[in-house]
Structure formats: C-alpha cells, structure tokens
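What you see is the complex with one protein chain gone and the rest in place.
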Amino acid sequence: QDISGKVVGFSQIGSESGWRAAETSVTRQEAEARGVDLKFADAQQKQENQIKAIRGFIAQGVDAILVAPVVATGWDEVLTEAKEAEIPVVLLDRGVDAPEDLYLTSVASDQVEEGRVAGQWLVDTVGAEDCKVVELQGTVGSTPAINRKQGFEEAIAGHDNITIARSQTGDFTRSKGKEVMEGFIKAENGGADICAVYAHNDDMAVGAIQAIKDAGLKPGTDILVVSIDAVPDIFTAIAAGEANATVELTPNMAGPAFDVLAAYWADGTEPEKFIITESKLYTSADDPAGEYERRKDLGY
Amino acid sequence: MVDADYALEARGIIKVFGNHVALDNVDFGLRAGEIHALLGENGAGKSTLIKILTGAYQPTTGQVLADGVPVAVDNPQQAQKHGIGTVYQEVNLLPNRSVAENLFLGHQPTRFGLVDRRKMERDSRDILERYGLDIDPASELGAHSVAVQQIVAIARAVELSGKVLILDEPTASLDRNEVERLFEIMRDLRAKGLAIVFITHFLDQVFAVADRVTILRNGKRIETRALDDVTRTDVVRLMLGKDVAFSGATGVQDARPLGEVLLDFRNYGRKRSVHPFTLSIHKGEVVGVAGLLGSGRTEMARIMFGADAADEGEVHFEGKPVSIARPTDAISKGFGFCPEDRKAEGIFGDLSVRENIIIALQGKLGWFSALNRDEQMEIAGKFGEAMDIRAASLDMPIKLLSGGNQQKVILSRWLATDPAFLILDEPTRGIDVGAHAEIVRTINRLRDEGLALVVISSELDEVVAYSSRIVVMRDREMVAELSGKDINPGVIVQAIANHKEGTAS
Amino acid sequence: MMRRILGQLANPQLLALAGVLLINWLLFPNFFRITWQDGRLFGSLIDVLNRGAPVAILAIGMVGVIATKGVDLSVGAVMAMAGAVAATLVVAGYPAPIAVAAALTVGLLCGLWNGFLVAVLDIQPIVATLVLMVAGRGIAQLITQGFIVTFNDPVLIFIGTGSFLGLPMAAVIAIVLLVIVTLLVRKTALGLFIEAVGVNRAAASLAGIRSRMLLLYVYGLSGLCAAIAGIIVAGDIRGADANNAGLWLELDAILAVVIGGTSLLGGRFSVPLAVVGAIIIQAMNTGILVSGFPPEFNLIVKAGLIFLVLIIQSPLAGRLFPARLRPVQEARK
C-alpha cells in the first residue's frame, strides 16, 4: 500500500551506542523509501523527554507514533492520551508494561533470548571443559542489561563447568569495557584463568578485545569473546579471529513497523501484538568480512 | 573592679589566634548610661574584644556577663537578643538587599506570618529621617554610597540596642555633619540609659562625646579612666606606651623650589565620573586632594592610575604624551596606587605578607623573571622593617594583620617597585596614632627623595601638613588649586563649601 | 629540610592515597604485583596510572582554573569534541599529526572561548562553562553524526595505548604535562599571579597583573588539557565516541582538584596534589574492579571516599589531629 505523505513521529531513546545510531538511520531510510514524513525526536536517554515527545506528536496530530521506550514502565497515561487521539502507536525494540490495547503492536527482539543464544553458543563451544566467564554488563539497571544477563544465566544453568566469575558494568561503552576488562585480567591471574568474556554489547566487546591484546593474550583463542548486537566492528574482529560470536539485533525495526501501519491504515487490520525479530548467531563461519561490508554503510 | 551595675562586662578574656595572643586577660566593664571609648593602636585588640562581647568570636578563656550574670553569647543573634546592637568595623551589611531589609533583617514586622513589607518600609523611612537621610527604603543598599551604608549600619545597630550599643570606627567614612548628628544620637541614647562603646582613632571625637575610656595595648588592658581625669597626651602615651611628640606639623611650605614637571594632565576626565581637570605634578611634591565624601576624589585617583580609562583629554609623562588606559600602563611608568578600600581592592587576604609586598614588583618584572623565595624574603624583610610592619611572620596570611599593618604592607608593595609617582587614597583612614605618624613621615620622606605624590585625605590638618599644593574637589569637579599661604584648613573649607549653604564650619 | 619533606609527606592527600591502596591490597593481594611483559610494565598499579591519566590531565588544567576562583564544567564535552575532530580527520585521510594538531587547536579554542566569557564578558565561570558543557557534546555529535568513528591510525593508537620506557603512554603524557605545568607555574611568577587573581581579582588588577590575559591563559590551558585527554581516550578505544567520551569526567576532575586541597573559592593551589587526587579516585575505581564488588555499590563507595577525604581535610579534623598532620601551609610555621 502507498503510505506516502503520512506523518509519523519517532521517539528515539538517544544515540548512546553504534547500534542505536544505526536504528535511527535505518528508520529514516525506511521512511524515506516509503515517502513517509518522519518527525524525529531524540530523548537523550530520558523517559521524561520521550513522554514529552509523544505528547508533542499528539498535539501536532501525527498519523502514527513509533516509540523505542527507554524503560518498560510508566507509559499508561501517555499511551492512553494517544489512544484517545486515535493515533496508533508502535513500540520498537523494547516492550512496555502497559495494557496491550494501548498500542498497535511491538516490534522487538527478545533480549532474554539474545542472552540465551550467546550462552548456548558458549555451552556448545566449551563442551565439558571448565570455563570461568567474565561478564561485561550494560548500564546498571537498564532493561537490556538485565535481560541479557538473565538469558545468559539461563543458558548456562545446569552446566556446572561454566561459571560467571566476575561481573561488572561497562556502561555499554568501549572505554569502560576496556577498563573493566583490564581489571578482570589482573584479578584473574593475568587473564590466565579467564576462559571467556561475555559482553552485553559489541562495543564493550571491542574494548575488551583490546584489553586482552594489551595483556599479551590472544582474544578469540586464549579468551573466547561472545557478545550481542552484530555491529560492523565486531565482524572485523571475528574475521581477524579476535572475537568468536555475536548475536544479531537487527536495527531494522521500522520496516516491519511501517508494513504493519500500512495494513492498519488500509483496512484497519489489527496486527499481531508482538513481532519478534530474529536473534541470529554469527560466528566466523558466517562470512564475517561479507557481513562487515553489508553493514558498514548502515550508519552504525 | 567587680561592679554590679555593669550592663555588660567581660572578665579575664583571653583570645588566642593560632599562636598569637590577641587579647591577654582583659577585663572590660560597661555601665548603663555611659559612652565608653575603647582606644588602642592598630592591632591592639579592640575589634576582637567587641567581637567576643557580641558573640562573633568565642573567647579562649574568660566570661561575658550581662547585669552581673554570666551569659553565653554564642553568636551575634544571641547578642541581639540581649539587646546589644553593633556596628562592626567594616561596613557589614548586605548590598544586595533593600535598605529597609538591612535595617530590619532578623526582626522584620510580620502579619499572618509573612513579612509586612509596607510597614517595614514605612518604619524605615521614619528611622532614616532621624539621620537626615531621605532615600527610598525599598532601594538596594549597594546602590548607595559608603557613607549612606555606614549610616544605615548605625541606624540598624541603634534600633537593635535595647541596652548596649557598640560602634567600631563608625565615623571613618562620615563627614563632619554626619558625625555631629551621630553624636547627638549617641548622647540622646546615653540619656535614655544605654551603654555605648565607641571605638575610633579620632581623639577629638573621643573627647567630644565619651565619658570614660579604656585603653588597650598589645592585647592587654592598660587603663580605664574617666575622661575628665586625662589629657590627650596621657591617652596617646598610654596607647603607645611611650612619649611621642605630636607631629602637629604646621606645614613645611617653605618656598622650596619645585622639581621639574613629571606628569601633566590636560583636560583629563571621564564621563559620568570626573569632569575634565588640568593638573601638573612635579617631582618632589605632594599634591593633596580635599573634598567632601563622594566629591569624586577616588574617581580622580582611579583615572590617574588607569584603573578607569579616561575618555577625554591627554596626559604627558616627562614631557611626552602617553596613554594610561590600564593599571599596567601606569605601573610601567613608575606609578603606584594605594586604594581606599583596603579589603576589597588592596590586600590579597589569603596570600602571605611577603607575597603581598612583592606582588606589584613581580607584576612589573613579568612572569618569567620570577623572584625566588629568598629574594622575596629579602625585599619583604627590608620593607617590613622600614615600615615597622608588625606581623608574627612574613609568611602569615595578611588577612590576619590589623588594618594599619595591612596599610603599611600595601604602601611597601609600591615602594618596592621604586616608584616615581604615588597615589594614596585615604592612606591614614582607620589607622592608629603611631602608624598614622609613621605614614605621614613616610610621605614626607618620599617627597624629599624626589617622588611625586597625590594624597587624598579627609583629615584637613593632615593634608595641610604635608602638601605643597592642594586640589579641591566638589561634585566630581576640580574647583580649586591652592598653594602657598592658601594651604590652611580655613581656606580649604571655604573652597569646599563655596556656593553651598551652611556647610562651612 | 628533612622535617619539611616529612611534613609534606604527611599531608592528607598522600595519607588518603596510601589508605586506598592499602584497602585495595587487602581486598586483592596481588594489587602491588608488577610484571614486565611485551616491553611494558603490567599490573594493577600501572592500570591505575594509565586509567587515571585522563582525569589527571584534566585536573592539571582544572587546578589553575579553580585557583582563579573559577571552574570549568566543559572539559568532558571538549574531550568529546577533540576526539571527534581527531578521529574524523584521520578517517578522512589526513596524517595523524595534522589531526592531533587540529584537535588540540579545537581544545585550545574552546578554552579560550570559556576564558573570553569569564574574563572579558565577566560571566560567572559555572555558567560560562555550562554553555560549552551542554553545547559541546552536541557539537561533537554533530561532527561524528552520532556514530562511533573508528580508526586504525597507528599514531593515535600509540598515543592511547602505546608505552614508553615500559610505562603506558597516557601516564607518560600526564607525567610530562605535570612536570611542565608545575615548572611553568612555580618557576615563573604565573602561580603567584593565578593565586592573586583567585584571592582578589580587583586588587590584582590594581597591582598590575593582567588578570584578563591570565584568565584566558588558564582557561586555554584547561581546554588544551581536555583536548589531550580526549585524544588519549579516543586512541585508547581506537574510536571517537562522542556520546560517552569524557561523560561526567568534569566532575571527577573537579573532585580530584578538591581532594588535592585546592579550595573551590580560589587561591592557593597545588598541581601535583591535584594529580594525586586524580590517582586516588582511580585507585578506588580500580580497587572496586579487581576486588569483584557488585557494580551497584560503585557510586556509594565513591561517595564514601569523598566524605572521608573531606573529613580529613576539614578544619574540624585539624582540631582533632596534631598540627603536623594538617595541610602543608599551616604545618610549615
């Protein structure tokens, strides 16, 4: 269906990571391809700004609203307002704790599943060997950090040979990832005791890889590296044998969202409530160099 | 010594700052219905004593008694509750608040729990009227001159003083009329049974109003006497602990030939600050500047020094036209300037006495030729001795020195730069007899050494004593230049008062 | 002489540092172990120096600003800008020296801009630098378009992660800066002038100190230091992360200066002690890392440290401790 000319507001969380920047630019590309007039508002990681943005969109009378919610709670009121104004809302990449009738659908990955896939990969890779894992958490208290930790722990539960020896926050950033990893290496006998590092996102993994190299160890061999997001830089690392696996979180949440909206506007089709994107695992077997080329211009 | 009818009494007060004993076992009693002058050299401990009486400082040992009963005065607020009103030495009010609020802060009239501003301003107007001030009580205090602020401070203290009024150098920035009016009020309050402490360096004023006098020296109480029993010379002798000949100099205006012209201001002025003036200053002379408070003397000094840029006229230095747009221009030509407001513009409170002395010289030398510690010590030591600066150590912060010693430090600061021209704005304000004489002597010596000086002073006797010429300012305009026989207080007062009704005294 | 040196060692900053290191050692017995590996020293203490370097460098610039009674809130944002400039330039194919020079210039200009607002327009430093703190990060993001600009330039990477005489490059740069700036302020009269302006700017002007120029220099130096720190941080992760580089580091830098005994009200200052302050903060961060503390407690531990240091420094403690434990100036008498 032709949805050109429609005005859609997009309340993005911020641009705190490479992945999120990619999501923003993919959303813009998707909107442009469909002729949609995208109103973009960046909340700088603050829920209050997102609520303001949604209220602003309602006041402008947009045709639909896309929200990538920064936290799960606290949306009832503003979503009710949108509903009263008869503006469909689509949630992107994270869910909310609100009655399901307040939004049209939610396009998201399953973050717990992401952690699970990463954990499963590790379980499969180490087999019966003892493995001490160090974990680089995301920002303390953020939903992906909590879910990805949970999923990973679920996957390794029951495999007593795999233990999480240390877990600290690397704030989803490269520099903190590197600093924390340096600390872990010192704390774990110069890194000799570490079998694998699990990072909640690729940026921290990239930092950790450098820390491992600085310590005179080989990332990918001496210490396994598994992380989540599948940003271009991690594919370079995988291609170089410095990282082992990453779980993809697609930045294209907007494509499915626009499709759903198009159907909804055309004839009021109610879509499925939860559209889960795939959490695909990439390893060195999956043509990392090619994946890098495919992604490098997506705006990561 | 114990006297039950003391309204306020300090017993055995010892106050130690660091390892400096500011007050050493001082007893001080204040009777109801008396004006009690507290005298002493700079740093004798006068301000410290009253700060202890009013709770601003706590004594190291000793007691404060009100009506013979020991009381705890932990802070100025409690002192106010005991009916003690105080004007501290520096104008210590709030320039950012209205005049009315400054008068009533802490005891504002309220209605329904809220401050009743209308009543407060009405009352303020009445109070100010008693002091001959017709200003809007709602206006910001900071917008008024220092003199007005001083009067407001006095008015506030008087309002608060149910029993005791303490005035620490209240007259330093007041003119004659204002001082007279203050005295009237003091006498009036005395008649009502108030006990009044009066600190000043003007002996005339002491003899004009006070009943008794207590003299402090080096933190010790030397004497308490009825004023009727003592003479001026006694008082000075007691303060200094030695006999001094009054330098009641009658002017050294023998027709000494003037040196060559050092500086020549031609139609020099700044809009809304000083009307253009023309003045040449010779080497080896002191040009005194007289005028009422607020007549623009300070402004004149500031543009001479480039602290404010002149926007009219020109200035010639040693015959050549020069531009003096900022203090560094002036300093590079050998100017020096001791500002009037020592605390705000003179001293670097947290820096040492040594650094305070060498800073202008260092500024002149620039960053890269830094004086090392020994050189600094030598220079500071030299001037410390020459000026008789009383400091426990040259490395102590200058803010711990008394006012007079601070002033000597600032003078030393400029002398260290080996200046050709010095501007001194009220160099003797708030300074004891000893230091006063010291500074006057220094002025004379510098003149004899060939320096050119401009000295602003409100003490006519003093200006007359050392000036070769006197410039009179009125309403921001230079109105007269006196020399020779005209240099006497009578003529100056005439010149100041000209065209003004009834100001001549 | 001996006593004076002892007196200096017994100052609260060094005591606090010793305390933090001791606690680290108790929590993690290998804390002091240093080994030689791949031509560089390797160990937790070296990490403290390496990780502490950016904040130490910021503190070196900040201490002068604070001594003039100012504060520079913009350093974190300037770090992000400098990193962004350096990274985008090398990615665009410019040689590293040009990229570094450009980044340093940007930092210097930012500093001068702050100095201009403070010295010429007479704006209170907190507000003046708040402008760049808010806008600077936005500009950095504008330069990188919100992406992490990664690079492979060996020179930048060396600045961030290389080593010299076995020490991490970042620490070497910090030490060199420390020496240069300390000499600059103490062997010339600059330090005295800065203190004079901080104590009483009006009096300083009347005493012939060009306080405006001085403020410009001081803020300029702070901007320059921030740019250096920004380049190091970018080189360290081989990328400019405009969002996160230097985020909230201004607070750490200010904290370092204050822990180093310089009053936020201006006046007396010490560059080396500010650096010690930065190292104390980092020693604590590293301690939390290696001791395996749960991350939720990081901030609480940090708050605790601040209170501890403040209590040691406060006049209250002065009365409880014997005089010789108090700050240098007083103890000297």
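As written, the chains take the letters A, B and C, and residue 1 is the first residue of each chain.
Following the convention adopted for this analysis, contacts are C-beta pairs under 8 Å (C-beta built on N, C-alpha and C of every residue); 3 or more make two chains touch, one makes a residue touch a chain.
Going forward, contacts and distances are computed from a predicted model.
The listed options are "Dihydroorotate dehydrogenase B (NAD(+)), electron transfer subunit", "Quinol oxidase subunit 2", "Na+/H+ antiporter subunit G" or "Sugar ABC transporter permease YjfF", and the UniProt record of the chain not shown names that protein "Sugar ABC transporter permease YjfF". Interchain touches from the omitted chain, evaluated on the whole complex, reach A, B, C. Here one chain is not drawn; of B:E9, B:E41, B:D308 or B:E438, the residue touching it is B:D308.
Of the options A:E48, A:E100 or A:E270, the residue whose C-beta touches the omitted chain is A:E48. Across C:N11, C:Q141, C:S222 or C:T286, the single residue that touches the chain missing here is C:Q141. One chain is missing from the display, and on chain B it is touched by residues 56, 75-77, 79-80, 86, 88, 92-97, 101-102, 105-106, 108, 110, 113-115, 117, 138-140, 142-143, 156, 160, 302, 306-309, 325-328, 339, 344-345. Residues of chain A that touch the chain left out of view are 9, 12, 14-15, 38-49, 51-53, 55-61, 71-77, 85, 97, 139-143, 145-146.
For chain C, the residues touching the absent chain in the complete assembly are 71, 117, 121-124, 126-128, 130-142, 146, 201-203, 205-206, 208-213, 251, 254-255, 258, 263-265, 296-303, 306-307, 310-311, 313-316.
Rule of thumb we're sticking to: only the chains that are shown with their structure count from here on.
Chain centres here are means of the Cα atoms, and by that rule the chain farthest away from chain A is B. The distance from the centre of chain A to the centre of chain C, each centre being the mean of the chain's C-alpha atoms, comes to 34 Å. Here the spacing of chain A and chain B, counted between their Cα centres, is 71 Å.
Multi-chain contact residues of chain C (touching two or more other chains) are absent. Within chain A, contacts with two or more other chains are made by no residue at all. Residue ranges of chain B in contact with chain C, taken from their complex: 18-19, 305, 307, 326-328, 331, 337, 339, 344-351, 355, 359-360, 362-371, 393, 395-396, 413. Of all the residues in chain A, the ones that touch chain C in their complex are 14-18, 21, 24, 137, 140, 166-169, 171, 173-176, 178-180, 182-184, 186-187, 190, 203, 206-207, 210, 214-216, 233, 299-300. Chain contact summary for the complex, chain C toward chain B: residues 187-190, 192-193, 195-196, 199-200, 202-210, 267-268, 332-333.
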